[in-house]
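Only a single protein chain was left out; the remaining protein chains are all shown in position.
Per-chain residue numbering starts at 1, and chain names A, B and C are given in the order in which the chains are listed.
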Amino acid sequence: HLPLTVIAGPCALESRDHALECAAALKEIAERLAIGLIYKTSFDKANRTSAVSPRGIGMKAALPILAEVRDKTGLPVLTDVHESGQCAEVGQVVDVLQIPAFLCRQTDLLVAASQTGCVVNVKKGQFLAPWDMANVAGKIRASGNDRVLLTERGASFGYNTLVNDFRSIPIMARKADCPIVFDATHSVQTPGGAGTTSGGQREFVPTLARAAVAVGVAAVFAETHPDPDKAPSDGPNMIPLIAFESFVRDLVAIDRLAKNRVSLYDFA
Amino acid sequence: HLPLTVIAGPCALESRDHALECAAALKEIAERLAIGLIYKTSFDKANRTSAVSPRGIGMKAALPILAEVRDKTGLPVLTDVHESGQCAEVGQVVDVLQIPAFLCRQTDLLVAASQTGCVVNVKKGQFLAPWDMANVAGKIRASGNDRVLLTERGASFGYNTLVNDFRSIPIMARKADCPIVFDATHSVQTPGGAGTTSGGQREFVPTLARAAVAVGVAAVFAETHPDPDKAPSDGPNMIPLIAFESFVRDLVAIDRLAKNRVSLYDFA
Amino acid sequence: HLPLTVIAGPCALESRDHALECAAALKEIAERLAIGLIYKTSFDKANRTSAVSPRGIGMKAALPILAEVRDKTGLPVLTDVHESGQCAEVGQVVDVLQIPAFLCRQTDLLVAASQTGCVVNVKKGQFLAPWDMANVAGKIRASGNDRVLLTERGASFGYNTLVNDFRSIPIMARKADCPIVFDATHSVQTPGGAGTTSGGQREFVPTLARAAVAVGVAAVFAETHPDPDKAPSDGPNMIPLIAFESFVRDLVAIDRLAKNRVSLYDFA
Partner (left out) sequence: HLPLTVIAGPCALESRDHALECAAALKEIAERLAIGLIYKTSFDKANRTSAVSPRGIGMKAALPILAEVRDKTGLPVLTDVHESGQCAEVGQVVDVLQIPAFLCRQTDLLVAASQTGCVVNVKKGQFLAPWDMANVAGKIRASGNDRVLLTERGASFGYNTLVNDFRSIPIMARKADCPIVFDATHSVQTPGGAGTTSGGQREFVPTLARAAVAVGVAAVFAETHPDPDKAPSDGPNMIPLIAFESFVRDLVAIDRLAKNRVSLYDFA
């Protein structure tokens, strides 16, 4: 088992300066903790709760910035795509293409992402059982790309609430035979729960991340921001950048222990 | 309150002959029952459970057939779209553009559908609370089109199971101020429940449709097929065409009663 | 199929005068509508949300009042029991013993209720699948009593929320082979949702009751009160007595239609 990787960054790409600043800060944290880190940011919030929510700077403006972040920091970069036509172009400047949870069964999008040759990270739909993600990974592999990640980010639990079933981690790992990511910040969303935006429960991020790492995951995904309460999206669930290092340090310690345990009686 | 309309047809557009045959049969039923009927069929099953499931004849082959069905039968036609780029072209040959449930929050798709001027029918996401559909209707109206329908088709209830919360009908009607459709055949899907396809519980279609009509809906959506067990998709939940007329006749009787009742104590 | 019966009354037995007054009013409504009516009231709210909630007048004080209501009005009477030791005594003054939903799997209570020879109405647990209620009915029958009713009153749906799956009505009817009751007022509870009490959504009672009757039930259970907002329990979901007759009149009309329909294609 490889040691824990972290996928982190602000939810939305706000500007060139903001992106470079966040990426530099995260790179320093990763170096101090001696962990792998993938920089995450989005150029378009394509499924906002309402029409009045801001969407982001758009693909054309974003691609040169993503390329510059990758070049300047040396960090691998991840971003999400929303329609099949975006994949080829975006795939040229990032390392990981991410498929949003609502879109995890859109065959054309999965195939187009697969064909870029990038790593493809698919978030499990809030409406899907973990065993059904094997078919999703299969759509990507059938298009010739075996570099698939699957991400747990919560299942619908009544209205405006998500729950993480941690059985999903071993289930997806075994059924889809690929590394599993835990998305700690979207798992605490209260979707639509704040009227025209989604709410969030930032205080539960460490709780759920620790649980996931103790179960055993390849990576933790966590959005972070210098000032979450002023962020254009997902502010209520992002981690303040100032707290990010101690948050990750705890996870690294648990990860080391979890991956070294020897158990006669286990799912694996 | 207008009398009940029915939206019906085979899940997938299988061929020109099949489509014309089904549409002619449904037109006869609608005339005998003196109800409005919208012909529904799909040119692409864009989010099949797995890569091995058949997807359909595709948009290019389908559009002339949809146009011919509309011309020959005089029935209004409904079909679903999956990416924003499809809307303008598809909107020229149909009366209603339908947004699939998984895609009900994709802003670009909603806006593009809205701008065609067609009626837009959005299926409520399995992951959404009914009150959150007001924001979805708002995205369409903000693009200049007020002809919105919202469809109840089940909410995620644990794994591989949907449940209809019939409170969603008055909630969506009031919050989004638009006609509500009940999708009786997708509501009995067991998503992903049959391994590489979705299962279905055809036997509960009349149960749920009667409940919805008694609550009060503008339309019932129900897929039907001459031979469901041989259909390329959704066979387990479609109604055999031979049983369709008696199914609808029951609903029409309940609808007449439901819309004529006078109640001092009600949600309306 | 027998015509619809109504089970109605105030949630809690507040006093002799209150009980006699409510029962007389309900008897008049039942006579005007020519329907069967069973008077329902509880002597003990044994599982209130918190220790500060009032519990009721208790069994000893209640039994003579229940007997008097039955004698004076001629209405059959239903009340609920909470421990096995109560059944024999309570069973002497009522016609129907009701088992609360939380207790629907307590074998001793079911057996003791069964042995009274009363009709036993078991509410489906919020945590149980409808098909599992066949085992519950089996516990009663195995103790020598075949007069079982099963009641749909909602399933847990996330936190503080219930949802009615109307498939449960035909499923329980077939699997347990007994008449099914729909509890329209507890189905709109928001359990624990008001801090130290349960909330409720009175405005959805007619919606859900109409749906249940259209599906086909033997009886509708609905709590009613002259002044719900002053009731000691379940006020937020009870129907004002003044609106009860028009509420039931609608249901009777739908019931007549639902039970007369002939459908070639149905669950039955």
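In the analysis below, a contact is a pair of C-beta atoms (placed from the backbone, for glycine too) under 8 Å apart; a residue touches a chain by one contact, two chains touch by 3 or more.
Fair warning: this is a prediction, and the values are worked out from it, not measured in the lab.
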Which residue of A:Leu2, A:Ala88 or A:Leu257 touches the chain not shown here: A:Leu257
From C:Ala25, C:Ala46 or C:Val252, residue that would touch the chain that is not displayed: C:Ala46
Which of A:Ala30, A:Ile57 or A:Val213 contacts the chain that the document leaves out: A:Val213
Touching the absent chain when the full complex is considered, from A:His1, A:Arg32 or A:Arg167: A:Arg167
Positions on chain A where the hidden chain makes contact: 155, 157, 163-167, 169-170, 201, 203-204, 206-208, 210-215, 239-240, 243, 246-247, 250, 253-254, 257-258, 261-267
Sites on chain C contacted by the missing partner chain, in the whole complex: 46-51, 55, 82-85, 102-103, 105-108, 125-129, 131-132, 135, 138-139, 142, 155-156, 159-160, 191-192, 196
Interface with the unshown chain - residue positions in chain B: 157-159, 161
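Keep this in mind: only the chains that are shown with their structure count from here on.
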Mean-CA-position distance for chain B and chain A (Å): 33
Length of the line joining the C-alpha centres of chain B and chain C, rounded to whole Å: 35
Residues of chain C engaged with two or more neighbouring chains: 157
